[in-house]
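A quick write-up on the structure given underneath.
One protein chain omitted, others in place.
Chain nomenclature is as follows: A, B and C, assigned in order of appearance, with residue numbering initiated at 1 for each chain independently.
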Amino acid sequence: MVDVSKLRETAREIISREDVRELIGYRAGTYGFRARPAFVYDPGEVDQLIFNPACVNNLATYITLEEKLPVPRGQEPDLRKVAVMVKGCDSRALVQQMAENAYERDRILVIGIPCTGVVDMDKVQARFPDVLGPGEISLEGDKFVLIFDGRREEIPKEELLADKCKRCRFPTPLVYDVLLDEEVAPFATDDYSDVEALESRSQDEKWAYWEEKFSRCIRCYSCRNVCPMCYCNDCILDRLRPQWIRRSVDISENTAFHIARAYHLAGRCIQCGECQRVCPVEIPLMELNRKLYKDVEELYDFEPGVKVDAPPLLSSYRPDDPEDFIL
Amino acid sequence: MAAKKLSKEKVGEVLQELSKFRLITPVKSDDVVLFREIADPKEAFLEYGNSTVPPKKVVFPQTETLFRFTIGNPELREKNVEEEGTTVIFGLRPCDARAMSIVDKLFSWDYEDPYYLKRRELTTLVGMTCVQPPSINCFCTSLQGSPFGKDGLDVLLVDMGDHFLFQPLTEKGARMEETLASYLEDASPGDVERASSMEEEAKGKIVRSIDPQGIAEKLPSLWEDPLWKRVSDACLGCGICTFLCPTCHCFDMQDEVERGEGRRARMWDSCMFCEYTLHASGHNPRPTRKERTRNRISHKYSYYPKRFDVIACVGCGRCISLCPVNIDILEILEQVVEA
Amino acid sequence: MAEATQTDFQPNIVAFLCNWCSYAGADLAGTSRTQYPSNVRVIRVMCSGRVNPMFVVNALQEGADGVLVSGCHPGDCHYMQGNYYARRRFKLMRNFLEYLGIEPERVRMSWVSASEGAKWKEVIEEVVEGVKAVGPMNKFQRRQLNW
Partner (left out) sequence: MKNPYIPYEAKILEAWYETPGDRCIKTFKVTFADDKVWETWSHRPGQCAMVGIPGVGESMFCISSSPTEKGYLRFSIMKVGKNTTAIHELEAGDTIYVRGPLGNWFPMDEWKGKNVVTIGGGIGQAPLRPVIQYIRDNRDDYGELTVIYGARTSADHCFKDEFQDMMACGDCCCHLAVDVEEENWPHFVGFVPQLLMEVSPSPENTIAVTCGPPIMIKFVLKNLEKLGFTPDQIYTTLENRMKCGIGKCGRCNVGHIYICKDGPVFSYEQIKDIPEAFA
């Protein structure tokens, strides 16, 4: 468990530095057990910072999400660092962003959080729908402890743990400047049984499965916007000339959209699971991403988000890449 | 119009009867509740809190053809909404019905929107009370709404436990009563009274609130306030808060052609998207999420009341519950009040 | 009845052919009067590496029952490595579409050189046969929609 006073002290030191512009961390949410992103610009604001298993957001997104306004004539651009708190999974997004040269390593200051798993907020909400809060969640051994309205509840870790954490292989950040706690040893493995189960179904069953999911899509693009790897200035979803994907919402365009979104993350998705978490209509987007992740690993022995100097998957090749499918 | 009694066992039969119309009810798609047209009464899922996507999509579809054309032929063929036929939305919540009555003002202001208004005319709304607030983030009572609210509804079904109190509220509601006469019984005299005490009880279960008094007037004065940057820092710029809002009504218009056959269609758009206001020249009057958030809140709580005398928010709480980064409209409004 | 439709079904195949090898190969098949199925609609591109994987998706939306991407043999690419990039892309896209329930017979790739007029015929025959076997594309085509 990360010690909050140590976290705040570290944050205070960092935000006090002259070469740091802002610090992105977590603070308590507005209801229930939620936590949310916090943006700290001033040492006086660090006391709101927290870290607990409710801190689900991948803050790496904000590094590339920033909308830069043109620098007024006569002014210098603000090149100070952005400090960001990341869990193990989130740190892989930073690695992948840097592997893609999205920015230079010295533009960011990484506060690493060895993570023992976060909750699935939907599961928490389902169990305690009436808690206005503020409620607190912590992990004690193999139980989540929830404290709210003067009550204390213990729930087995398994029951509230986010699915992505159940197969987490990187609980300790892969990149950091400061590490807030002892390294956490990997506590899970990934066998892709979910992907394999779907793969083994018939074509018509698979399509029936996805058709129902895709038909719910309202194209709010939250999956794209929350994704730390979706940072193109000019996204094909927004383009009008050519218009790759039409704005109308129907099964054809929705399918094309989901293919495009997942495919553009092939060899790039680092499985932070944010897209699936934010989807308001609960499309299992990770099942799409994980299929590509699995294929990329099996076919090309490639894993994104682990090496800063890895070449991008789809703009590299090996002469002996598999070609069994070619006529 | 007198209230009637509808026993819960008869709801299936009622839905069967109503399936002679285009019948739309909450349905469960995996674990998500949505409004969909149903063919079989068994598909209806009425023991729900509230739907993820509001039923506004029935009268204001996410994608809607305005007219069709054939490339090379100058004739434009107007879409005939009438073809969709009489529609019944069964089981929607009072806040979502009230939202429709709010959006009606926009679509009938000055130019009348023929598509929306025709569809409204064809649609009968049969609402269901919220005995329990569907979400911790419900705050309809702050905005002249009620878990037993009647605004916008044609029939209100008050959930009395083992049966519904069937209250026709409009002419369309009276026609609905006639259609369903054989399934309805006379209500017991105590029911109406009990319903009103239940309403008070249900209102008491809503825990979140805001006093909207004065916000409309105050918002313009806070234009340059640092609060907008603060509340939008975490915003991802996605469309959840607007697409899932029962009163949000902005749309885009696009032409589509498929093998020589084309249509002009409109589709939901969101003021939180960066291209929403992007000029063809590249200039964007709302260049960052700060301006977009400010516009969203101002539109609901200042611009809309200024023009239509009603706040364009019904307190359904969807934007709070479903925001991926917990941007909370109530918190923003509190900051507006305090600023 | 089902059998009758199966044999009557003439699929639409969209083929993206690279300018230097496959297009020339197809051309050779044509000039040598080789008979091959007429279901294929050729789009010439400079290199198989130019084919955006979204072309495949868009073609399937627009009414193609199958898509073929064809380029030079490995090592022969006019641009040195375009076909190697294409190979990775389409392998992934094909697998991914299969995962969604789009039969892999609909997304094919081939190496056909400028001198392989005969191979072109074989490729087309196999592609057409494969698509015929899985029937018309009816999963996310635009024309299924009721505007």
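Odds and ends about this structure:
Here is the rule we use: a residue touches a chain if its C-beta (ideal position, glycine included) is under 8 Å from a C-beta of that chain, and two chains touch if they have at least 3 such contacts.
Keep in mind it's a predicted model, so treat the numbers as computed, not measured.
In the complete complex, the residue from B:D110, B:D162, B:E193 or B:D309 that touches the missing chain is B:D110.
Within the complete assembly, B:E224 is the residue of B:D40, B:D162 or B:E224 that touches the hidden chain. Subunit B meets the missing chain through residues 66-67, 69, 71, 74, 76, 78, 106-107, 109-115, 220, 223-224, 249-255, 257, 262, 264, 266, 269, 271, 276-281, 283, 285-286, 291, 295, 298-299, 302-304, 306-307.
Simple rule for what comes next: only the chains that are shown with their structure count from here on.
The most central chain, judged by the distance from its Cα centroid to the centroid of all protein Cα atoms shown, is A. Taking each chain's centre as the mean of its C-alpha atoms, subunit B lies 46 Å from subunit C.
If you average the Cα atoms of subunit A and of subunit C, the two centres end up 36 Å apart. Multi-chain contact residues of subunit B (touching two or more other chains) are listed as 265. The residues of subunit C that reach two or more other chains are 142, listed in rising order.
Per the touch definition, subunit B reaches subunit C in the complex via residues 65, 68, 258-259, 261, 263, 265. By the touch rule above, subunit C contacts subunit B in their complex via residues 62-63, 142-143, 147. Taken together, the subunit A residues at the contact with subunit B in this complex read 29-32, 34-37, 39, 57, 61-62, 65, 67, 69, 129-132, 212-213, 215-216, 218-222, 224-226, 238, 246-250, 274, 277-278, 280-282.
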